[in-house]
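A single protein chain has been omitted; all remaining protein chains appear in their positions.
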Amino acid sequence: MDAMDAYRTMWRIRLFEEAVEDLYGRGMMHGTMHLSIGQEAVPTGACAALKDGDQITSTHRGHGHCIAKGADLGRSMAELLARDNGYCRGRGGSMHIADVATGNLGANGIVAGGPPIAAGAALSNKLRGTDQVCLCFHGDGAVGEGAWHEAMTLASMWNLPVVFICENNKYGMSMSSEKAFKVEHMSDKAAGYGIPGETVDGNDVEAVHEAVARAVARARAGEGPTFIEALTYRWRGHSKSDKNLYRTKEEIAQWRADDPIAAFAAVLHDREEVTQEQLNAVQDEVRTEIREAVRFGTQGEEPTVEAMMAGIYAPSPVDPRPLEARA
Amino acid sequence: MDAMDAYRTMWRIRLFEEAVEDLYGRGMMHGTMHLSIGQEAVPTGACAALKDGDQITSTHRGHGHCIAKGADLGRSMAELLARDNGYCRGRGGSMHIADVATGNLGANGIVAGGPPIAAGAALSNKLRGTDQVCLCFHGDGAVGEGAWHEAMTLASMWNLPVVFICENNKYGMSMSSEKAFKVEHMSDKAAGYGIPGETVDGNDVEAVHEAVARAVARARAGEGPTFIEALTYRWRGHSKSDKNLYRTKEEIAQWRADDPIAAFAAVLHDREEVTQEQLNAVQDEVRTEIREAVRFGTQGEEPTVEAMMAGIYAPSPVDPRPLEARA
Amino acid sequence: MSRTMTYAEAVREAMATAMTNDERVFLMGEDVGVYGGAFGVSNDLYERFGTDRVRDTTISELGIVGMGVGAALTGMRPIVEIQFSDFLCQAMDQVVNQAAKLHFMVGGQAEVPLVIRAPGGSGTGAAAQHSQSLEAWFAHVPGLKVVMPSNATDAGSLLLAALDDPNPVLVLEHKLLYKQSFEVPDEFPSARLGEGRIEREGSDLTIVATSVEVQRSVQAAEQLAEQGISAEVIDPRTIKPLDVPLILQSVARTGRVLLVQEAPKFAGFMAEVAATIAESEVFGDLQAPIRRLCGLDTPIPYSPTLEKASVPQVDDIVREAAALVGEW
Partner (left out) sequence: MSRTMTYAEAVREAMATAMTNDERVFLMGEDVGVYGGAFGVSNDLYERFGTDRVRDTTISELGIVGMGVGAALTGMRPIVEIQFSDFLCQAMDQVVNQAAKLHFMVGGQAEVPLVIRAPGGSGTGAAAQHSQSLEAWFAHVPGLKVVMPSNATDAGSLLLAALDDPNPVLVLEHKLLYKQSFEVPDEFPSARLGEGRIEREGSDLTIVATSVEVQRSVQAAEQLAEQGISAEVIDPRTIKPLDVPLILQSVARTGRVLLVQEAPKFAGFMAEVAATIAESEVFGDLQAPIRRLCGLDTPIPYSPTLEKASVPQVDDIVREAAALVGEW
């Protein structure tokens, strides 16, 4: 992992989401919003363990995964602004951003919608005889879904090249994962599927990276799936409707003090001897990128109903013929 | 557990199913057929740990559960014969036999259809403040379903009075559970839900009984669910369509040699000093009961379409009024 | 006497009333407790009734509907909230194969008095997986009843009626209505599942509409009145059982019918209404072909412009109704 790249990625995520929050606040974006501010280290460290051609599946809280996997900020922002130059031409929005060409198989509005798809991509990798690996991001809450269980079961049975990364931010909406799942660590669940499980500090980008890199290497070597739990925290509410009644101000403050970006900046400064100026420069450059992305987005065209209606089905090689044309 | 009662129950199940097999063979019964011959010790030992008012949920392979929970043989046989005097008035058949009055909440044609319902009955027991316990029978194959996982998760979170009994007969249809689930014992999965798991010899009716009795006591004491794996074997094919290609003749022969009824007869004879005559008498009495059940069934009326159509909804306290009668 | 309350408040009040009057009633769902529900419907109920009766669950729709079935079978009257009706997809087995069929399959030995509440509909920018109107599926399932309240009074009355019914009832609420205020009588009038209502009387054509399209149709009818067209608006309130006599009587009178739903047209619920009319004795009274005005046959898009264009708005109803009356 290139440390400065990772640092830049974390800022891209943070500032992208701050811009999104601002645009929503000013009524320039609509719909719902799930921000991952505070969780940047997980997608950053995890995606840095992938190589070109590897895939990810993402979640409703997916901006970070998307950016870490290399999505274009402008097309992402344009999508959130519901423009025709967005990744999904304004049809998908935040919960459906995908960049299939680069292996980002998509965010998902459905909790645990991704794990079976990730397992399927991994099966495809295996059948096609490539060494691609699929990385499946999901939340702690997703572990309650049957879909997650079925994906884990099938992936383990077939020893598929997939890595499940549980971003444990302590809550599925308001449900405490500690109360919901009677295990000390979510990673304790891996044993029930006969696969390795590991818990890492999800606010330590290097720790995430190392764990995921090991898991990806295992997967690439044909040794099957791994389940990684990354402990982190979302600073913002679940979405706009959240009044934060299920957690304390103190808890939030405590986790905010453990800012993954600041922590990594300190590491870079103290260990790698990166100067404060260099660090600031990254932040400034990213700020410019984000401003540019917003401009790209706001300048996009409105999508049209005609194009939308033409985009429900992929074109078939043969279409039904008019009655006259039939034998 | 009254040993002679248990012995009788096992014979009831065995001979009931042999009669069913015979009736099918002679074209007197239709539909599909899932026999549990060879597995009699599990429902017998398990249900003997229950008291009146306790509930069970059952499966597609449910004759044994049903009989062990105390169902009337005549009404059961009548149901399989699709008669109006059957438990379900000919509407349900083998896969839907229930005896709700005695707490048998029903067989289920859906693999893992039962576990969420069992958890719900257990929640109801808790909310109503009774000391009832619900016993949930399911197969090894059912563990692959998301429904099973969700039921386990919710039951464990809420510490509900439910006991999950996995009848591990080594296969879900043709899928080997050893190959499907990468754990040494299915009961190893319990830890992932933070509940106790135990594996017992499912062909030893006393071992099953003891394990289930402990679990029922835990549940009654408010200590939550237990997962019990009972190792057993189905002698017959999955259903009529089964050509037994996924298992060897030797394996079948070996398990048939471990006949749970014969084994228990030996225990009764050697330890309890029950004479061979007494044992034979039980078998003879049950044979008479079964003959009587078949007679009861074959003498039942054909169900009518009118009654069926009147039976889709339970009667509402208020019905829509004709137009004239409205304000 | 009447008062003003939102649709969400009406649902909440009906749940509170039911829980107060009947200790068998309880509520279970994702974030229905301290969070108050994704749309604030349950709000403070957990404080009033405690966490035993207002239960936060894991994200496990199949599991919680199944638990509702088990609890209903054994003497309780559960209300299960599904956060978005789209997630009924997760729970289909328990809704369709279990809840709906159990009474039948066991020959009447058991009842499943389970109420499932789930908000449907578009209009909030929630895109394709959070905006569907899936009522047609459930209307096709023998053993279920399906309710679609279009205003706060009905949201209360129909929920209470659903809780009084010994059968599984799916209550499809609408996200856009939750925050809307309505005039509501002091007590929710008692309702009967299967009785529709003439929302507005008229003589030139009959508009049958469901859920959020009812008020759009009424607004359209007001504009049509200015053009000299008198539109009758019918709200079936429950789509299963459907109040066929009410619809046929109106169509016999007006001779023209426009069917309005938010869901995509193809194989939607209004197809059933159209077919029922087309095969009935009022067929001969029709002075124009039956007309449906439905959502476009598309997943709901994210863009607000596209989203709005995807489902019938007031202007669309006015245009179609006018064309229908002008026709033939």
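Of note:
Think of it as A, B and C in the order they're written, each chain with its own count starting at 1.
To be clear about the criterion, a residue touches a chain if its C-beta (ideal position, glycine included) is under 8 Å from a C-beta of that chain, and two chains touch if they have at least 3 such contacts.
Not measured: the values here are computed from a predicted model.
Screening A:98, A:165, A:211 or A:279 for touch with the missing chain picks out A:98. Checked against the full complex, the one of C:128, C:147, C:233 or C:247 touching the unshown chain is C:128.
Between the chain not shown and the residues A:10, A:122 or A:142, the one that touches is A:122. Only one of B:110, B:207 or B:314 touches the absent chain when the whole complex is considered: B:110. Note on the undisplayed chain: of the listed residues C:7, C:46 or C:137, the one touching it is C:137.
Residues of chain A in touch with the missing chain: 55, 57, 86-92, 96, 98-101, 105-106, 108-110, 113, 115-125, 127-128, 134, 146-147, 150-151, 153-154, 157-158, 311-323, 326.
Panel shows chain B; residues 30-32, 79, 82-83, 88, 90-93, 95-96, 108-113, 141-142, 144-147, 172-175, 180-181, 241-243, 245-246, 302-303, 305, 308-309, 312 of it touch the chain omitted from the view. Interface residues of chain C with the unshown chain, by the touch rule above, are 86-87, 89-90, 92-93, 96-97, 100-101, 104-105, 127-129, 136-137, 139-140, 142-143, 240, 242, 263-264, 266-272, 274-275, 277-281, 283-284, 289-292, 297-299, 301.
Definition applied: only the chains that are shown with their structure count from here on.
With centres computed as the average of Cα coordinates, no chain lies farther from chain B than A. Between chain A and chain B the centroid-to-centroid distance comes to 44 Å (mean Cα coordinates, whole Å).
Averaged Cα coordinates give chain B a centre that lies 38 Å from the centre of chain C. Contact of a single residue of chain B with at least two other chains is seen at positions 146-147, 150, 153, 157. Among all residues of chain C, those that touch two or more other chains are 57-58, 60, 62-63.
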